[in-house]
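A single protein chain has been omitted from the complex, and every remaining protein chain is retained in its original position.
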Amino acid sequence: MRKKECLAMLLAGGQGSRLGVLTKKKAKPAVVFGGKYRIIDFSLSNCVNSGIDTVGVLTQYKPLILNAYIGTGEAWDLDVASGGVHLLAPAYTETGGSWYKGTADAIYQNIDFIDSYDPEHVLILSGDHLYKMDYSAMLAFHKKNGADLTISVIEVPWEEAGRFGVMSADENMRITEFAEKPSKPKSNLASMGIYIFKWDMLRRVLTSDHNDDASEKDFGKDVIPAMLRRKRQVFAYRFSGYWKDVGTIDSYYEAQMGLLVEEPDFNIFERDMRVFSNSNIYPPHYIGLTGVVKGSLICNGCTILGEVRRSILSSDVYVGAGALVDASILLPGARVEEGAQVVRAIVGEGAVIGKGACFCGGTAKIAVLGDGERCQAG
Amino acid sequence: MRKKECLAMLLAGGQGSRLGVLTKKKAKPAVVFGGKYRIIDFSLSNCVNSGIDTVGVLTQYKPLILNAYIGTGEAWDLDVASGGVHLLAPAYTETGGSWYKGTADAIYQNIDFIDSYDPEHVLILSGDHLYKMDYSAMLAFHKKNGADLTISVIEVPWEEAGRFGVMSADENMRITEFAEKPSKPKSNLASMGIYIFKWDMLRRVLTSDHNDDASEKDFGKDVIPAMLRRKRQVFAYRFSGYWKDVGTIDSYYEAQMGLLVEEPDFNIFERDMRVFSNSNIYPPHYIGLTGVVKGSLICNGCTILGEVRRSILSSDVYVGAGALVDASILLPGARVEEGAQVVRAIVGEGAVIGKGACFCGGTAKIAVLGDGERCQAG
Amino acid sequence: MKRMMGIIAANYQSDSFAQLTKDRPVASLPFGGRYRLVDFPLSNMVNSGIFTVGLITPYMYRSIMDHVGVGKEWALSRKVGGMFILPGSIYGLKNVQGKFLLRDILRNRPYLDRSNFDLVVISGCSKVFNIDFQDVAEQHTASGADITLIYKKTDAACGTKELYLDVAENGEVTAAHDAPIGADNCFMDAFIMSRDLLLKFISWYEETSYLDLTDIIVENLSHLYVSGYEFTGYMGNADSVACYMRCSQELLNPEVNRELFRPDRPIITKIQDSPPAKYWPAASVRNALVSSGCIIKGTVENSIIFRGVTIEEHAVVRNAVVMQNTVIHRESILENVICDKYAVIRPGVKLFGNPDAPILVGKGQDV
Partner (left out) sequence: MKRMMGIIAANYQSDSFAQLTKDRPVASLPFGGRYRLVDFPLSNMVNSGIFTVGLITPYMYRSIMDHVGVGKEWALSRKVGGMFILPGSIYGLKNVQGKFLLRDILRNRPYLDRSNFDLVVISGCSKVFNIDFQDVAEQHTASGADITLIYKKTDAACGTKELYLDVAENGEVTAAHDAPIGADNCFMDAFIMSRDLLLKFISWYEETSYLDLTDIIVENLSHLYVSGYEFTGYMGNADSVACYMRCSQELLNPEVNRELFRPDRPIITKIQDSPPAKYWPAASVRNALVSSGCIIKGTVENSIIFRGVTIEEHAVVRNAVVMQNTVIHRESILENVICDKYAVIRPGVKLFGNPDAPILVGKGQDV
């Protein structure tokens, strides 16, 4: 096998508790997004489109649906003998089991896996943002600088900088300072949570982090500050495209509504930098004699007998006659029965809005119904 | 999706510590057997050959190699949309992580998975025996009796009965008594660790076992005795073919040596009840001008310049000129260098017997070299 | 469960489709918004537990091989059984009206010889239905018949060359006609027989292998016990342009749709990776099947829209079938039209066909 120049490790173990009931039965990366995708599709597609053919996916919280979805990675052209997707759950060893204690620990526990590919560099990704990025350009920048670590950064509005890890860099983009969620940010260059490490260096850093009892085993809080303290070559790579958080109900909702405009910033119809997904086979959707669909995204398998406006309908959704769905996101298999109303709402997988029921959010708050739940009239 | 009549749950989480260094880096079901197989191949192949297309594989101890090996189950024709292989590692939930506490607990923690297929019956298998069995015949017997539980049994010599769970049955094969490793066995019908449960019943029994603090969460010790106490319909299904334990170094060795005779009891060349495996692509093996091979099984990718007698060489093994390999098992990638001697030994994956070294077991004890280790001369 | 092997005649051509089948066999004609006709027999077989399927392929095999591949989507990419490519004979199939030419089977005899199945299910591609062949096999075995022909009671099958069966009260097929006169039992191009009998046919008729299997069966009605199996579900007939249009329109009937695309026996097809269909605020769509990847800005009524079609503003598509990746520009009107793949309808173009003779726009044609 050829030595790998760069492999990717995708952190997909978090519960994503800020997505509330949507992650009750599955990990955040497995939540459906944009009708036919799951959140992890965007990172995996970025990998493939960047020529990275070896990806370790670190899972922990309720991984069953995620595992089944990823399979061998065939849906992303990642089922290659010389690499491919590997699902890396915490393992049980002679000395008992050990869950991942933090992002850095998750990588630490998989040192053997990474070593088996003998890579030059390791790309660390987290799967809760919507963006298209060519990691190979970032890798070229990283190599050109001879960097130990390169962090992808994006300019954010100054008033929001305090929500991120922000960094100051010199004129060569070498990072001079890094602050995790500072109350008084000195920079508006925010970390996107995308790192490329020289593997030799990362292996050493992780080992010493592992032995540090005071560490929380987190990249942002522990690993990166430690590297800066030791004056490692840490650079910032400036990214300037679309990049949106989808980790809260509000951001998850807003990012999807953004897909509905005529020329969206994030374009799922683009032929280059395609987004791949693993889909089931459903017949085309059917819009009945009484159906109305405007300004919406509709997946295969849907039956629409009512009115659908400014909404996203995932596969196999049913909207009964006389029902109204407006400014809402219906996840796979959701049913809106006759005469029901769904406005500014997210309806979970297989959830049901009963006949004549009204499930409506307001300007302040999106209404969310969990997977398989039921909302009845009256 | 059609309701499943029967799905299989394969217990593959154990360390298999009785296999010593062979399970240092992988779970027992992932240990190579018979040159090109891994121990789990036999159970998976039995499933496919019995028409069972949905298998949950319960993993826990060092599952990485096992996971990569099983993949989507394509190698066993088990990559079907309506079922297939599912790898079921212990999961982390809102309330933290929970490792499998015993065989019964492993199934208990996957009740949701099983329910998603809505099966009539569930077949429980453990993956450490060598046998070919048509589970559909056992299922027919189970259904004919309207049994809550059917246990596959085999007659063992009386003097060995105490090593097994043994049972007494009436003339209809209904089990009247069950004793786990009794010091004074009343029967020589030994449990093969193969169970078919009515799923409704098993779900109930597992739930009450889960709530019983005194239980060790084990099928043999807890679940089956409890069902007998409650006078459930528990039957014994008599199996009479080849069935050998491969869970200790000695039994693992002897079972493989049994493949070398001219007409072995367990026949890997048979066309019906085939054994499937997931193999890499290697060129044919090469026997050099100085090579000698007699009474052996040789896999692709080997290079043999020395003498090989009564041995099993897995893929990509090298035997140098002047070396002697006798009555030994060489696992994938093992190297026996020039002039070395290997007799009554098991040489682990990628392990090396250095030039002129002698790695020999005796009549009493098989010599075992762990994966990747090295034995030097002198 | 009966153990059966399958044969699908996916090689025959037809001249009743005009340019729609110029470069493809009938089997790979797109249908129903995302399928090809061959998906129906393939899915029927797999859903009936038949996992050894021989596909008789045509000389123009690219489209069908592209679509079916090694049968992965149908779980036919297997170590035991799976999909077998059986190249059909090459000689002027277009002129021959047969679908089940003996010579195509003769040519692939090892497929039958090397198997150990008792029964063979044989199906054509141009009729559309969702059937459980297990039911047919059970009736076949119970009746003790040599051959069981599957039929549907209808005298409006629409096809140009149907076979209608006289079925006696005991279920025996006593005669066959090529028009529904005196019989309204339309043969569905699908039947079950024993492998042994099929091998016998091959030996008996080796010299006259240009014959069609169904002709041989009809010729031998008096010597054999040929039974009929009545199918009561929906059968669509896509045997000519007009039939294809009618059958496509029938999919807009929710009951037909539900029956054909039932979740317990799904129609499987090649997976394509398209985004969801996007409807612009001005879109107006009713009574339509629309596939993923479409961009709809105009008006669509009573139509089947395939994957990746763009319908621009103020364009109107009515009673039409629009195949993959066609672009319909603004202010054009299409009524009673079938557009093949990759066609382009320029702005303002107006095409009005007749419901019984729809206008055809060829593959990649720029109108």
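Side notes on the structure shown:
Here the chain labels run A, B and C in written order, and each chain numbers its own residues starting at 1.
Assume a contact is a pair of C-beta atoms (placed from the backbone, for glycine too) under 8 Å apart; a residue touches a chain by one contact, two chains touch by 3 or more.
None of these values were measured; they are calculated from a predicted model.
Although it is not drawn, the missing chain touches A, B, C when the whole complex is taken into account.
Of B:7, B:52 or B:275, it is B:275 that touches the chain left out of the display.
Of the candidate positions B:62, B:217 or B:285, contact with the unshown chain belongs to B:285. For the chain left out of this panel, the touching residue among C:65, C:168 or C:282 is C:65. Although one chain is hidden here, its contacts on subunit A can still be listed: residues 1-2, 48, 74-77, 79-82, 274, 276. Contact residues of subunit B toward the unshown chain are 34-36, 75, 262, 268-269, 274-277, 279, 281, 283-300, 303, 312-314. Hidden from this view is one chain, which touches subunit C at 59-62, 65-66, 69-70, 72, 77, 79, 85-87, 90, 273.
Simple rule for what comes next: only the chains that are shown with their structure count from here on.
With chains reduced to the mean position of their C-alpha atoms, the one farthest from subunit A is C. Across B-C and A-C, the chain pair carrying more C-beta contacts is A-C. Centroids built from CA atoms put subunit B at 38 Å from subunit A.
With centres set at the average Cα position, the gap from subunit B to subunit C is 46 Å.
Distance between chain centres (mean CA atoms), subunit A to subunit C: 41 Å.
Shared interface positions of subunit B, defined as residues touching 2 or more other chains, are 74, 81. Residues of subunit C in contact with at least two other chains: 268.
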